[in-house]
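There's a structure below that I have some questions on.
In this view, the complex is presented without one of its protein chains, the others remaining in place.
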């Protein structure tokens, strides 16, 4: 039976690990926050005292950490976790980090005969809880086939984006585009309402026309247009603006690494930073609407 | 039987008028270009020697002109067409013009007891030919009910956007958003490909994820991703970049009139103007992709 | 002796008219605000009951109005002031308006044998009071020579920018550039301070280096760097942000008329509108600094 080690039990990691438990996997878990570990132990996971302890008997390692530096610091170096993981194991690195950072960890894993996939997710905490995350996976197709039953316990859509690092690239491209069209939608809503239109009518016209996009389908930023969207609940819940700013920063790192020009993506990052400066970083990212209304 | 006058037989107006003919309406047509008039006359329309001549026996007038100044010049003033149209008639003004310009013509029509709707379209020349245009309509609901059978002969979706001018507002909001997400998509595609991803794979992942939008569904700007998209045919056909620049200019006029801030929309206009400066104004608007590749 | 009519006694017009009085010119004045008229009458001007009354015996007319529509409405049409002004007179139109609007008034004046110059100013209310305004003048060189003694009573620098409308063009180009470098300076100051630099040291280094510009010389946006700058007085005084937004709007009108691409200028306008939405429109335009600090 597959023994899984799960490292990183934050807002995303905790419900993901819980779904693995529910699916019947044996898992050992570690996080610096004891409460999270204890909470999962109470549900049947094995509590580990350290990351090294967690991976001891595991053949699969899943990690979900905040940023590139945490991932590099966890896995790399003489004292890094890759030195503790049994060769032949499979690592599913689900954090959203810089593609270049992911490639470094890939290379180090390959050097030790450990399979690794970069597998960042989208779908937010709601998707993590419901087990409906989308995984964008970079790495070898054969490793992905091995990983598929495990990913399927945590998510619904699993895309093979390409070689090492490609999962991260797909994620930052998608999220940059999401930010651009969220802001574009917020601008269009504000312009239309200022010009006398009913927000719900305008939203519906654009949704069915060539302006149609995911935010108009699921996540309208104008309060009251969609009952269940964060905009209608004071911009609470959802995906925090400060996390969108983080992902847009990763996109700019990728643009820098490839000398790509992304005027819209760059502007989106700056506008999110203005929103954060106004103290709105913990609100849902659709709160960018606030910039455009008095 | 409804007698319709159709003024303006350009790339859009000609096929629209033809669809009215096909639907069995009696129409008289006028355009400064004699060939267009003659061509429709050969198909059964009545050729008029002037706009005033065209509207003489009409109870419905449809117009499709290039810009605000043409519309104002046609209808307004002592010599304007509104002075020639029988009170009680209905005017369907389908040009894409500034909301403020549309409101001027609305007011003048109302003063003479003529019903008027601003009813700009989306769907391009292909939609005009196929009779599948979308109409975004501003004006009174009762006028729209009267107009519906005529609009239905030319289009598929008919939205009542709101009061006088609201059709134009909806159109510019939609097209600004469309431009923003077209550029956002082009940037994401270029960034992903520069980072090593396969364009078709990236396009499919974003289409199914939160980056999903109309351009990813129908109109991918990367050559070869969608066989029938303009991008795969040298950016020919479709909706010309210079027309998108025109619509973005109208959006900025509306933003100026309402003191709205639209950073993404404003940047989109400037980027389209850069594209035009490179001599690409006659290409499809998805050719904005060219800015981001070497 | 030259008899001057002065129309428009707002924040700028009042001190300008006062300087003409001080220079010994005979002036008749008109404004819709009676207090302003009375105040100048007490200083020796002739109070006029209407614009037409003001220009009756004048051979020079000076006007200073808020926007294009006021200027067009004052001068044009059968009832417009140009119909009241004696042919052979000289009109100095000092309002900041759209170049196209200025050209309309030029054409109408020429048709009646009236000389006209578009002569917008820079220098703000302080320059108007001190008589140190800069005039950017469009129109015929010979008209400018005639106007020079009058302009010299109100300003210090008089530039002949070119033919009809050129004064307005020079003004909007200059002010767009000013806005761009004010924001650029504010961003650089915020970035430097956030990175640990002393604002005064950074300001001085950039001022003496290739980043040097007028705002670093006279008008640093960081509070406390320059004792007498509006930034050090709660952003009071100076040139209001909402007026800068107006000028940036005129620049975008000029860009639209010439299909010019001005990405920085367009972004500057949108950022000023964000500032206005935050309720800061009455502050000095250097208050754009506030966007970039928490």
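Note that the chains are named A, B and C in the order they appear, and that numbering of residues resets to 1 at the start of each chain.
Keep this in mind: a contact is a pair of C-beta atoms (placed from the backbone, for glycine too) under 8 Å apart; a residue touches a chain by one contact, two chains touch by 3 or more.
Since the model is a prediction, treat every value here as computed from it, not as a measurement.
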Touch with the omitted chain, as defined above, among C:6, C:25 or C:292: C:292
Contacting the left-out chain in the complete assembly, out of C:107, C:126 or C:194: C:194
Selected from C:61, C:116 or C:136 as touching the chain missing from the view: C:136
Residue of A:34, A:236 or A:256 touching the missing chain in the full complex: A:256
For subunit A, residues in touch with the removed chain: 245, 249, 252-253, 256, 259-263, 266-267, 269-271, 273-274, 276-277
Subunit B residues touching the omitted chain (full complex): 263, 267, 274, 277, 279, 291-294
Touch residues of subunit C, complete complex, unshown partner: 99, 122, 134, 136, 157, 159-163, 165-166, 169-170, 172-178, 180-181, 183-185, 187-192, 194-198, 201-202, 204-206, 208-215, 217, 219, 251, 254-255, 257-265, 267-268, 271, 291-292
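Note that in this section only the chains that are shown with their structure count from here on.
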Relative orientation of copies subunit A and subunit B, as a Cα rotation angle in degrees, nearest 5: 180
Distance from the mean Cα position of subunit C to that of subunit A, given in whole angstrom: 51
Geometric centre distance via CA averages, subunit C-subunit B, whole Å: 38
Numbers and ranges of subunit A residues touching at least 2 other chains: 263, 267, 291-292
